[in-house]
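The other protein chains are all here in position, but one chain of the complex has been omitted.
Lettered A, B, C and D in written order, each chain numbered from 1.
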Amino acid sequence: MSKQLLTKVGMVVLLFVVVPAVLMAFDRGYFYQIATIAAVFVLLAASLHLVTGVAGLLHLGHAAFYGIGAYVAALLGSELEIGFTLGLPAAGLAAAFVAFLVALPTMRLISIYFAVATLAIGQMLYLIFLNWVSVTKGPNGVLLFSGIDFFGFDIESEIGIYYVVTAIMALSVVVLYRLTNSYYGNALRSLREDDQCAAAMGINVTVLKMQAFVISAFFAGLAGALWAYTTGYISPNDFNFSQSILVLAMVVVGGLGSLPGAVIGALLLILLPEVLRDVGDTRNIFVGLVMFGAILFLPKGLFGEVSALRFARRILGSGWSGSADNREVGWE
Amino acid sequence: MTALLELDGLTRHFGGLTAVDEVTTHVGQGELVGLIGPNGAGKTTLFNLISGFTRPSSGAVRFKGEEITGLPPHQVAHRGMSRTFQNLRVFPNMTVFDNISVGALGALGVGAFQSVIGGRKRSHEISERSWEMLERVGLNEQANDLAANLSYGKRKYLEIARALAMEPDLLILDEPAAGMNHSETAELSQFITELNSEGLTIMLVEHDMSLVMGICERVVVLASGRKIADDTPVEVRQNQAVLDAYLGGDDE
Amino acid sequence: MLDPYYLQQLTIGLSLGMIYALMAIGFTLIFGVLNVVNFAHGEIYTIGAFAGLLMIATFGPPLLAVLLVVMAVGALAGFGLERLAFKPFRRFSDEASMKSRAMREATLMSSLAMSIVARESLELIFGSQFQSVDLSYLINKQIQLGPVTIVNGDLIIFAVALVMFLGLQWLLKYSTIGLSIRAVSNNPLGARYCGINTDRTIILTFVIGSVMGALAGILVGLYYGAIYPSMGFTPGIKAFVAMVMGGLSSIPGAVISAMILGITESMATSVVSSVWADMVAYAFLLITLVFFPQGLFGARRERV
Amino acid sequence: MSNLLEVRNLSLKIGVQEILHDVSVSVPRGGIVAVLGANGVGKTSLMRCISGIYHATGGSILVDGEDITKLKSHEIAERGVLQAPEGRQIFSNMTVLENLVIGGGPLGKQELDHVLSLFPRLEERLKQQAGSMSGGEQQMLCIGRALMRKPKVLLLDEPSLGLAPKLVRFICDLVERIRSEGYSVLLVEQNVKAALRIAGRASVIEGGRIVIEGEADDLARDPRVTDAYLGGHVH
Partner (left out) sequence: QDAPIVIGYQLPLTGNTAQYGQDFKSAAEIALEKFNASGALPVPVEIIYEDSRSDAKEGVTIARKFVDNDDIVAVLGDFTSTVSMAAAQVYKKAGVVQLSQTASHPDFAKISEWQFRNITTQDQEGAVNAEWMHEKGIEKVAVIAEQTDWGQSVVKGFTTPFKDMGGEVVFEEFFNRGLADFRSIITKIDETNPDAVYTGFFYEDGAQFLKQMEQLGVDIPVYSTSAAYNDKLIELSGEAADGLFLTATFLPTREDAGVQEFVEEWKSLHDGAAPGQFPAQAYDAVNIMLEAVVRAYPDVTRESMREAVAATTDFPGVTGNTSFDENGEPLKELTKATVENGEFVEVK
């Protein structure tokens, strides 16, 4: 119990004292920017984790819900002058609402059929962002001049924005953590493992899937609003299929089924391209290689539920000499 | 004795095959009923019809006086019926404890909201119930092992414990003793009788005659989808049709 | 009598569908075996196109020779891909891993990683622009068929797709190899108990699927005269959609769905703006899934 | 060289868990050997090692004098060691016929007829999707599939599981018949009584070790066996 408390306090200190202090020491907007974007993607990955990591549903259109949030926040801000305080929840709710609508016909689907349905939904939403010019302004995107107004405070400074974004991210991640590390999480996991069997246990599979999907969309919507407010300009390409795949990669690289894994995955895939900037034009090859290495050597992810530790112990325990006979379970 | 479960002319076709053919029977409150029959007689299909996994082609299922024909499995479960599967279905990548908690959850409600704010009482209740079941089937030492790493027999108990965690009124067991040896079967028989004596109504399919004949109060026999006998074990054992179709010669 | 305008649109749709089908066939074969989405199939397609391009640029041999070399390169690429991105994950055969989605998703990601590396490398070497192809190699010579216009490429693609399709159907239904492929796809552990060399079967599947992918790449590349590093992306998505719509492991299903997608797109373009054509195609997919949750020709879910 | 299958001092470790220790079992040509034991003692693990699904961490396995310990599972099958495994592992979305044909490998029609004559239920259902069959029907398919390759050594992991009493008896007869045709059988069985009746020798595993080993008839009278596995009374 006390160890848990310690972790909690540690996290808070890290996010709200250590990181800003370090950033302050460098006094670099660049680092704030990266930290802020990273926070947005941590939230995004954490929200996808609920659906893909815990409930085991391969979701290939998550970026679209992120996009809905961003569009709602940006359009409310630029067209109706409804600021951040209301725009943020509105963004989350709008994404959740759309998720609810599209979930009605699709939640019956299983495995890869579900995946392809979400791909279609994601692509359709993207096409709407891009082509419904009269509302979304189409390819012109939406410019959002207003800064973050947080309950009357106007937040302009980098550190201020960092604090707001991180605070919302942290709060959301705590909620997602509690959702997944609870009996509710177990119910979701049971869907991942065997949905028919879960149904026999009295679990309403369709409704549960729908809940997970909608909740996840809600947080993706929040992430979208945060993104809109940190950049001030959004356009459809920020929410295309590649972005969905990027978020999926975060969840998987970090370790499917574990929230810290998703967080680490998001940090890795946001920070890595930046860190590798000096490598030059080959940097994305390295991103691919690192991703590959991460999956190869930690096949259940950095923090996988079906734990990496067990895996490590196994390797160490049986002395991974590379010869077939030393591998207890081989496919050779 | 009031009937807890009533089946009325239940029929199911698969293509040209009639897997379950006009089966009418009932299970009374507190009864322990066995369902036997040759392989492919339609026993599992009958269980699937009762628990909502398969829709009947015709006929009706009534549970606690209420018609439940065609309801989806989770709703049937909510009304107080829980089952195990013939081909073992545990959640392999979850711990033994978590497996059982899903059963408790199904009964107590899933509760997204409570898991975030408050809900202490509920989660306490779930863990209490899960531990209780764990202890009952003697898996408490393996509570934190992955279910996939349990041996076959232990998984059987896990499945039963999970079903019990729902605190059902009717428990349906599909071949609970398969894969167990005599002494283990005896242990299981004891366990099932104990459950039954606590007031739980149980219906089970089993090929192990020592179990069925030993503990069931009544035995229903299916052959080729039809009910060919419905009687006490003693009577059924002597029924010529049953002997021909199922037991064949002397039984051990 | 159909309006020649719609007849022409229908023809275009058919030809488009044929192109998607060409890619979907190899994709479905590989998916069918491993039950993972092979994100790198689009890169195999691209590699095939680039191999052909290099051949044309350096030797200028007859088209048939180009295709043969491309097939060889495809086979090699498929082999390499399997060794690198899939094989390492098969060392886990305990039950938890086999049933674990994490493992499946791991290969999904490893193939994604390989596809990133392959695409970025191609970009680095060739640049991301369209490559210039000797125009005489393009298979877009006009052929007039009554009121509709097609090109010789349509006929070539049709013939190749047909051969691939029939060949695979025969392979899967009647040959020992095909049965092994299906067995491994259905139950890899069971296949080992039956004495099937699962490793070899999987490699073989990758090789066959990749040969088809590479062949599709060069043919479509020459059909459009557009060869560039990210050329596999869109057809990859379409092939994926066609495969799922068809019911995952059914090759006829994938082919029919690919045709449906192609026709839907071209017909939609004639009714609404082309920017919405994909919208119609995706909506069609969703509707299909609502009525056929396991795709058009998918196996029903196993009984409990 | 009378032992067709010989398992010598086999041990298996998975991670930190020791599943088998120093297990030795041998099956003579034309003999039936039963392996008995409670749930989770390692019987299936032993069978998996023999079929090359798990790779033993110590000891060796010989078939007809040839060391197969390090061979891959398909190479082992080629040497005539076939298994009807636990969990059946049939190809659920293929037809019954296809399941059998795959099991047959290079062998063909003749074996098919033989197997179908053993299990008429399968013959009725040749075109049915294997996964939609009843539990017992799947068990027949699983055994039938293993027989399709005319195994030299047949490994049966709980063949009676899920079978009706009439069929259990039938399987016992079948196993004896297979033996009389010169095959060897290694049998894991929970139905101890039935197993001891048909087996020549038997071993009892507890906690990954062989604790009792001997002639089946002796074991059937051994109180350690009767108490633990036969509910105390001898037949």
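Quick notes
Heads up, the rule we're going with is that a contact is a pair of C-beta atoms (placed from the backbone, for glycine too) under 8 Å apart; a residue touches a chain by one contact, two chains touch by 3 or more.
Owing to the predicted nature of the structure, the values given are computational and were not obtained by experimental measurement.
Shown chains touched by the missing chain in the whole complex: A, C.
The residue from C:S111, C:T269 or C:T288 that touches the chain not shown here is C:T269.
Checked against the full complex, the candidates A:S47, A:T136, A:N204 or A:S235 give a single residue touching the omitted chain, namely A:S235. Across A:V19, A:L48, A:L88 or A:L130, the single residue that touches the chain missing here is A:L130.
Residues 5, 8-9, 12-13, 15-16, 120, 123, 127-130, 132, 135, 140, 142, 144, 149, 151, 224-226, 228, 230, 234, 265-266, 269-270, 273-275, 277-278 of chain C touch the missing chain (whole complex, contact as defined above).
Residues 28-30, 32-34, 37, 130-131, 133, 138-141, 143, 230-235, 237-238, 270, 273-274, 277, 281, 283-284 of chain A touch the missing chain (whole complex, contact as defined above).
Definition applied: only the chains that are shown with their structure count from here on.
Among the other chains, the CA centroid farthest from that of chain C is the one of B.
Annotation: A-C is the more contact-rich of the chain pairs C-D and A-C, by number of C-beta pairs in contact.
One finds 42 Å separating the Cα centroids of chain C and chain D.
Averaged C-alpha coordinates give centres for chain A and chain C that are 30 Å from one another.
Among the residues of chain D, those touching two or more other chains are numbered 14, 53, 72, 132. With touch defined as above, residues shared between interfaces to two or more other chains in chain C number as follows: 93-94, 96, 99-100, 102, 198-199, 303-304. Against chain A, in their complex, chain C makes its touches with residues 37, 84-85, 88-94, 96-97, 99-103, 105-106, 108-110, 112-117, 120-121, 124, 188, 198-199, 237, 240-241, 244-245, 248, 273, 275-276, 278-279, 282-283, 285-286, 289-290, 293-295, 298, 301, 304. Remark: chain D residues 14, 51-53, 72-74, 76-78, 82-83, 85, 88-94, 98, 101-103, 105, 129, 131-132, 145-146, 149 touch chain C in the complex. For chain C in complex with chain D, the residues that touch the partner chain are 93-94, 176, 179-180, 182-183, 186-187, 189-199, 299, 302-303.
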